[in-house]
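One protein chain is absent from this view; the other protein chains keep their places.
All chains are identified by letter, namely A and B, in their written order; residue positions are counted from 1 within each chain.
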Amino acid sequence: MIVKEFRQLRRDRRTLAMMIFLPILMLVVFGYAASFDVTTIRANVVGPQAERLAAVLPVPFEVEEVDPAGDRADAEMALRDGEVPVAFVTDPGGVTALLDGSELFIAKAAKASLSNLADQIPAGITSRVDVLFNEELETSAIMVPGLAAMILLFVGTVITSLGVVRERQAGTLEQLAVMPLGPWDVFLGKIAPYFVVAAIDMVVVIVAGVWLFDVPFRGSVLVLALGALLFLFVTLGIGVLISSVSQNQGQAIQLALMTLLPQVMLSGLIFPLSSMPGGVRWIGYVLPLTYFIQISRGVMLRGAPIDALWAPFLYIAILGAVVMGLATLRFRRSLAPGPPRRRREREPELQGAAR
Amino acid sequence: MTPLAQSVGVTRRFGHLVAVDGVNLQVNRGEVVGLLGANGAGKTTLIRMLLGLLPASDGHVRLFGLHPSRTTRRRIGYVPQGLGLYDDLTPDENLAFAQAAFGGQRGTLPPTLRPLAAVPVGRLPLGVQRRVAFAQALAHGPDLLVLDEPTSGVDPLARARLWETIRDAADAGAGALVTTHHMEEAEECDRLVIMADGRVVAEGTVAEIVGRARVVVVETEEWGRAFEAIEAAGLSAALVGRTLRVIDASVQDVERALGSLSAEISDAAATLEERFLELTVAAGSTEAA
Partner (left out) sequence: MSWGVRDLDVRFGEHRALQGVTLETPNGRVTGVVGGDGAGKTTLLRCLVGALTPDAGQVRRPDSRRIGYLASSSGTYPDLSVEENLAFAAMAYGVPAAEARTRADEYLERAGLAAARDRLAGNLSGGMRQKLGVIRAMLHRPELLVLDEPTTGIDPVSRADLWWLIASAAAEGAAVVLATAYLDEAERASWLLVLNDGRTLAEGTPEQIAAGVPGTIRVSSRRPLDEAARRSWRRGATWRIWSPETARAESGTVRPDLHDAVTVAALADELDGGVERGDAA
């Protein structure tokens, strides 16, 4: 039995891949990526004393932009637009540090640093710390937008791939190809329900977050909806692609999980990207989930306008077009004329028949 | 001489359902017995009891004169409908596994299959897979073969060759019990046992079973209308080529049903299949599960 089982395992490439891939992923994540420690914090400095302050700002702060002519409003906008997580506003009264609460761990780290530095500030100069967008520094505030993103990801890849591969497993794909249904009818018909389900789920999560957990929703619903739509294109497309290379639901789940787990771990959903070393961080920058999380957190917590979020939008839009394009091509091909399986299928009687 | 497999008054109940009802069956050395029956007739349950996988509610089962046990299982070669091969292992690996499980010699592939010995079974054509399954079942020199639809879906020449293997085993002193849905295969057996509703409704050679059963044959250009007319009269018409054959009816019944439709009506000897349908319907079998 043992010998046989090993032999079968050797040939099951997907399980083998999982057995190798998962431990490596876990190693990378927990070795390098899983950290809440922030080492550098980019910051803008504005106001009349900007240059002087910039010169003396210690580590972990790293000055990004110095704008002596700027004022608090400029600083706030920079934070809202996600340019920097921290901004220092200097005025005759003193120094105010503005922290972006939607970057929870950075804000916490900044706050801690600043309280340490308080001793070094000469007497007579007032210093204040204002946390914007997530004043209480609540974790739920950043988790809820992240969850909304997770749902779209989960329904889009896992659930969709299962649903589409079910067709192949039942052997009815061939039947569909011959029916008077165009490939578009079949394709849209297959993914539409999952689209609807994902959208409803997301709305439920956001509404629950706003009502039950007091998560703010400061931005434009339309912008978030657009972002969600584009992100769904990506995830649904990946789901269909997964189903096109899987023969049954078991295989589809394996592949879907392999695309899901890295995204959950390395997209900034749980562990902030800024805490990850560069070598690992670039993985995060390739994953689509990373960008939608930026969109959902930006819109919900900071009220960021669409032009501030142009980068994530663009990435997702392009990725969506590419993935959907590939998915429709492959789907059409599986419906269109192709070679039959080489061996005969098992007789239908075998499937759960009592004789 | 002790039969290789024997069931005496075997009954099996599942709650209220009587799946097998007082069946006497035996398979002797050198003979090939065919077991026919509709779905739900009890064939599978009976086989499972003969293999020792299921205990009987009444009556007893003997294999080689003994109670079914692990030892008797070693003397049986079983090929289920699904062939019982691992798709992701090669023929050689499948044979190795069987050898480790059953003891005895490792099965040898027929020489013409040697080139395919390293290809995973799942990628081989059905005819080849069947031959591998046969080789595996015969490897440990079983005294009794139990084969479930051994040549389903296979063309006549390949079927003849597979049956040669079965026959050769029988000639060498083994016995075979074959279940089949397929009249051509039934005709290869020495003796048939037909089951319906858990009971044996007929047994013997093909000729004995068909006996003197007759069917009414209708030949007409307007076979479509004839078909409808016969059906409307509550009779059962079957289309063969361009003629209709009606079982369980007399020539007068059919003439009356056709009315003014012009047709040549005669009667002819029933085929095994028609006789089988007659027996099954008479036993009151309806489609189970």
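Things worth noting here:
As a working rule, contacts are C-beta pairs under 8 Å (C-beta built on N, C-alpha and C of every residue); 3 or more make two chains touch, one makes a residue touch a chain.
This one's a predicted model, so the numbers in the text were calculated from it and none came from an experiment.
Screening B:Ala19, B:Ile47, B:Leu85 or B:Leu116 for touch with the missing chain picks out B:Leu116. Of B:Leu54, B:Val178, B:Ala237 or B:Ala270, it is B:Ala237 that touches the chain left out of the display. The residue from B:Ala38, B:Leu63, B:Leu83 or B:Val193 that touches the chain not shown here is B:Ala38.
The missing chain lies against chain B, touching residues 36-40, 81, 112-113, 115-116, 119, 124-128, 130-131, 149, 152-164, 167, 181-184, 187-188, 190, 223-224, 227-228, 236-242, 271, 273, 276-277, 280, 285-289.
Listed for chain A, the residues touching the missing chain in the whole complex are 166, 170-172, 174-175, 177-181, 337-340, 343-345, 347-355.
Rule of thumb we're sticking to: only the chains that are shown with their structure count from here on.
Separating the centre of chain A from that of chain B, both taken as means of CA atoms, is a distance of 59 Å.
Against chain A, the residues of chain B that register as touching in their complex are 39-41, 43-44, 81-82, 86, 88-89, 93, 96-97, 100, 120, 122-126, 129, 149, 152-153, 288-289. Of all residues in chain A, those touching chain B in their complex are 3-4, 7-8, 11-12, 342-344, 346-347, 349-350, 353-355.
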